[in-house]
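Heads up, one of the protein chains got dropped from this complex, but the rest are sitting where they should.
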Amino acid sequence: MVRYLLSKIAEAIIAVWGVLTIVFFVTRVLGDPATLLLPIGATADQLDALRDQLGLNRPVVEQYIHYLTMIVRGDFGMSFQFQRPAMEVVLERMPATLELAFSAIVLGTIFGLVAGTVAALNRGRLAELIVMVFALLGQATPVFWLGIMFILFFSVELGWLPTGGRGTLAHTVLPAMTLAIFVCASIARLLRSSLLDVLREDYVRTARAKGLLPGTIFVWHVARNALIPVVTMIGIVMGELLGGSVVTETVFAWPGIGRLIIQAIEAKDFPVIQAGVMLIAFIFVAINLLIDLTYGFLDPRIRERR
Amino acid sequence: QSADSVTIALRVAVNTLDPHMSASVGSDLSVISHIYPALILRGPDLKLQPSLAQSWEMVDDNTWRFKLTPGATFANGEKLDAAAVKWNLDRVLDKDVGARIAGWFSLVSEAVVVDDLTLDVKTSEPYPAFADQLSMFFLLPPEWTKSHNPATETMSGGPYKVAENVPGDHITLEANPDYWGEAADFRRVTFRTIPESGSRIAALMAGEIDLVTGVPTTEIARINASGEASADSIDSIRMMLAKINHQKTPMENRSFRQALNYAIDKEGIVSAIFDGKATVANCQLLSEPYVGYNPDLKPYPYDPEKARELLAESGVDLSQEIEIEVPTATYLQGDEVTQIIASQLQEVGLKVKITEIEFGAFMNKQLRARDLAQLAVQGLAWPTIDADGMLTMFAPGNVYDYWNNAEFGAILDKARVTTDKDARNALYADATRLMCDEAAAVFLYLMPATYGVSKRIEWAARGDDWVRAFDMKPVQ
Amino acid sequence: MGTPLLEVRNLSVVFDTPAGTVHAVNDVSYMLHEGETLGIVGESGSGKSVHALAMLGLVPCPPGRVVAGQVLFQGRDLLAMSERELRDIRGSRIGFVFQDPMTALNPVLTVERQLTEPLIRHQKLSRSAARRRAVELLALVGIPHPEERIGQYLFQFSGGMRQRVMIAIGIACNPRLLIADEATTALDVTVQAQVLDLVRDLKDRFGTTVIWITHDMGVVAGLADTVQVMYGGRIMERGPVDAIFHQPHSAYTWGLLRSLPHGQARSQRRLYQIPGQPPDLLVPPKGDPFAPRNEFATPRCFDEVPLLRPVPGSVEGHLVAAWYDLPAALAARDGAEA
Amino acid sequence: MSAVSTPLVSVRNLVKQYDGRKKLFGGAGFSLRAVDDVSFDIAPGETLGLVGESGSGKSTTGRVLLQLEPPTSGEVLFKGETISGLKSSRMKRFRREMQIVFQDPYSALDPRMTVGDFVAEPILVHESLSSAERRERAAGLFRLVGLDPSFMSRYPHEFSGGQRQRINIARAVALRPSFIVADEPITALDVSIQAQIINLFQDLQEEMGLAYLFVAHDLSMVRYLCHRVAVMLRGRIVEIAPAEALFEDARHPYTQALLTAIPVPDPRIERQRRHRPFDLSVHGPKPGQELREVGPNHFVLS
Partner (left out) sequence: MKHFLSSVLRSRAGLVGWIVLILFVALALTAPWLGLPDPVRGSLTARLLPPTWSGPFSPGPHPLGTDQLGRDILSRIIYGSRATLAIAGMAVILGGIAGVVLGIVAGYFRGFLDALLMRLVDIQLALPLMLLALLVVASFGPSMTNLVIVLALTSWIRYARIVRGQVLSVREREFVLSTQAIGASTARIMFRHILPNILTPAVVVATLELARIIIMDAALSFLGLGLQPPAPSWGRMLADGRTYMSTAWWVVTFPGLAIVLTVLSVNLVGDWLRDYFDPRQRNL
């Protein structure tokens, strides 16, 4: 078990390092931050002096090695635009991102599980059709369109909920709902097909042959096995939500990390881009490590293999 | 919202609260202007107003003298005297600090404390725009700064102090009880960051915010019709133009450049895209508020026939592709305008390709790679509203310049050292005429400064980017 | 023998598949008495499993459908019962043992959970009582250290032990009828032998009635009292084990037995092989399903389905469905050859 | 049938060890000797039966023998030449001579290839023939195994198990090999089909002088088909003898247990039969034990 954990952690470190490396080199192609940091009319000399100060005139590989040595010491560099440690800027935004991602996951998972179950257990009936149509629509609707519609309807028309920003629970509802719809749709579809697969398994027939009550069969024999792929998917969706809710964060003025990174991309604030993406990668990897461990609860075979 | 508070929407988040580390008027400096004092401020009418400096004058060509308001202090009691101002100027010029706005003051050679309330600033060359530049220069408390990080912490010396700062979301200010100047109308001011234009307007309509700027012109009528808020627009100081890269064929050809100016229906764009709420450029980069504005120039009329003639005359091979670059989502409806320009150029027989490019990449191309496309739609504004700054960007040797016209450069050099107002204006008139005749750029229109305000407040709309609570008043 | 424990009457099952309707079980009828062990053999796909599942309403529906028949168990028709009533019978009075314990048992639940489920459900035992009983059951089927083993998962068991667990579940509530569908096919011969010994022992001790479905003629020979040979969804022949093995009256049974090597040594003689292919159940033949492969088939065999009828001159309970007379036909052929 | 002349295939002290996957942080994982010091010869035209419990290493022996997996140690000789450790280019020559037929006729056919192409594939790989000639050869092979050549353009799912196994055999004999490893070729088949396949094996042996390594569970079939039989247990051969000698005079306790466990399709015999239990811990193969000759060509591990 310890060895398993260690090797998983090593894999995680490799993944984070890989992400970091890719981001580092892609950002170097991104352009020149100096032109954006200095006011209009700055002279060529001033621009060059700033590049020097930011260490951007050195060869890229040298910058990379320097950056890695800094990271090992826990220093993620100074943000160009905030004049503060980049990791500090990023960490500040983390709670907002986590709040949104978790609310969306929780909401989406709950509704997705219910909808998927309803669809699977009502194979061929109207309920299945309705769930599947909604799930397909949920996956087929661009998020920003949905978000703007929600704002127009719930905030402007009805005045029930704030249009954006973060603060009270009310602020979380719309963005979380927007994201949750996609999550819910994916989970519902996956769970439905997964349930249908499990329902065909021989051991479900055995359970019926034992005369068990339908509830018992569903909870103990069907649900648990059907959840395994769903759990994998939740891990991946979580990754998408951590970094990928950029669009939702933009529409709802949500001060999350995705938005921050976009802003940093616009401003060519390399240290913030790097720190932000790295943090997301780190959290993603950590969550998936946890999920890996939860497999053990769902499936003892995996537990044993460690 | 309570009656004595106001909420303002910003497009981008506040990055730093250090006044010397940002030149972004629309966000950082606007918020900072509530917290820290400035010697001089610019009013909504775009005229300079005394603030900490009660008066200022040029004592000689190379010396400015400022008289300060007595009794001004920071909230921690630090005195706001000549020494404090000097300390701030020194800080900006200190290489180790690396102030981002250092470039504004590169002509300043030293600040001399004459007495507590008098400060002399010596410049290496005559610097007529210094006072205008100071309207963007805010002062930190010297002692406090030594032990604090001004990027995130504040010590108020202005009308407001920071009550709450949630990075990326909002920053809330409340009135500074110790303010030495005139107290503001609103006790609380909140700046909320709302990046998405549609969401900003929705927030205005939902009554969550009191002021948004950069409203698409088509939305103005709708906002007004809704009765929830009102919207309008005035001329800004930002001139939209299609910058020409004279280094690329066929842009070195004057007839060709003129043809471009004739081919574009500026009036049509203004009326169709901006509902008539923008003003067509008078064949120059400057508009009325600018020092050095040339009232005698008239726009190239829309004359596609003439344009075709000129094109034929120019002898340019029209089958080559003319690329137009435009930074994405940077200028009000800039992408739409670009598409119209493209189709109008096609109308007169050109082959046109649009490239939308992210603003940072655009700047990189313009300044670092120096490889702009033949045409680049952009807006230029010089925050001190001064011809020298604006025009110098087209003078040879400047990083922004793609024209490389020695004659133009010589006129500007001369104007810069001319202290006599009329003589200077005459020189600027020559410079702008030259630019117009040479069709050094495709002059378009003044970008409208659009805004929407809630029914609760009155706002003195302004053509530059400042958004300030003290330009607002509650509606009685 | 008194009243039968189980009586199947005219059972027919079809599957609606994209390609058409599969007639999996056609008009199957038989009786089974208390304590009897019935071995069912036959071609793959001949409806052995499906007919057994159909009795307990376990045929997946859709695509499966029981189109006709009655299954009287202790005098009551299982097919007419509600799902709720059936549930009370499944696992308590009728136990099931499936072929592959790895797929037929839930891989993610402990043996204890799977073994106590029917006890708690049917015998209303408490959790701890059920656990005690489960340990007993594991000991009964010959799993060493049942106390420790009970908390484990299936993947921690060897193939033979898994099948024992499967059997333990099948007999947990002392069923009157135990249906085992290819319960030893996946096992090694030595392990199979152990499992078969176990079943014999259970039969002796509890008088359980057993239906044992298999391909292996050897297993049937050792275990069954009565043998039923199925082909094409029908019963071709049925009778006491000795009669079936020594005086088969169906050409299919005869072919099946002859194609086995019978412990003979390597020789130049070829094994007998039944010619042709099994029937396509999508287009059920009009007559005897085996007729196309039957060298003794009469024209009638192709036209009319033979009914199961007693074999004249044979022992009681020996029934065959054939229009031809196998011993006579064989004698005629041998005579001709000679 | 003793190996006086040069054997066709010789296996010398073959060992195949599987090591568990090494994790990043060392640790040997598990390691399992699937085949442990196995030696035997097969003469041309001979059938050697290989029996034993599941997991005893029968299939592994077959695979390693054919160099489908490298042995851990030991040697395989074909017609006197060492083939173990050859590069695949040098091995290609021997591939023509040795083929394999698998247990599961379903998984042994490529579901996405027509059976005609599948059968003709060895010819394509080894001989440069026009496609028409190849088809002709394949058609001949179809006829050889008793299938109609018109089936050649069909896909495997259209065939029954017995037909599929014939197709597999057709492919295996396509290059007229002299040796075939048959890994449980009839286990998955229906009783009534098994006889057909066994007959086919015998016919092919007669026609082509094939030698077989015949792996099976069904001992009565082994007795019927094989000249000699080897019994494997835990990776080792515990007994190897001519078929009759083994069935009449089994010496190793495991062989005896195996023989008494086979159900015989005769109720009268079955009623008398009592199977002999076997205790692995007592009679299992132990290190240091060797095969000793107890009768003519009859060896037992002791």
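Here the chain labels run A, B, C and D in written order, and each chain numbers its own residues starting at 1.
We take it that contacts are C-beta pairs under 8 Å (C-beta built on N, C-alpha and C of every residue); 3 or more make two chains touch, one makes a residue touch a chain.
Just so it is clear, the model here is predicted, and its values are computed rather than measured.
Touching the missing chain, out of A:G211, A:G243 or A:P300, is residue A:G243.
Of the candidate positions A:L137, A:L158 or A:V219, contact with the unshown chain belongs to A:L137. Not every partner is drawn; the one left out touches chain A at residues 11-12, 14-16, 18-19, 22-23, 26-27, 29-31, 136-137, 139-145, 148, 152, 190, 193-194, 196-197, 229, 236, 239-240, 242-244, 246-247, 250, 258, 261-262, 265-266, 273, 277, 280-282, 284-285, 288. One chain of the complex is left out; on chain D, the residues touching it are 63, 66, 68, 88, 91-92, 95-96, 98-100, 102-104, 107-113, 118, 121-122, 125-126, 168, 171-172, 174-175.
For chain B, the residues touching the chain absent from view are 197-198, 216, 218-219, 222, 268-269, 272-273, 328-329, 335-336, 338-340, 342-343, 346, 354-358, 360-361.
Here is the rule we go by: only the chains that are shown with their structure count from here on.
Under the touch definition stated at the top, chain A and chain D share these contacting partners: C.
Within the contact network of the assembly, the step distance from chain B to chain C comes to 2. When the interfaces A-C and C-D are ranked by how many C-beta pairs touch across them, C-D comes first. With chains reduced to the mean position of their C-alpha atoms, the one farthest from chain C is B.
Computed from the mean C-alpha positions, the centre of chain B lies at a distance of 86 Å from the centre of chain D. Between the Cα centres of chain A and chain B there is a gap of 38 Å.
Shown for chain D are the residues in touch with two or more other chains, of which there are none.
Shared interface positions of chain A, defined as residues touching 2 or more other chains, are absent. Contact residues of chain A toward chain C in the complex are 200-203, 205-213, 216, 220-221, 224-225, 298-301, 304.
Within the complex formed with chain A, the chain C residues making contact are 53, 56, 58, 60, 86-92, 96, 98, 100, 103-110, 113, 117-118, 121-122, 153, 155-156, 169. Of all residues in chain C, those touching chain D in their complex are 43-44, 159, 188-194, 196-197, 215-222, 241-242, 245, 255-257, 259-267, 270-274, 277-278.
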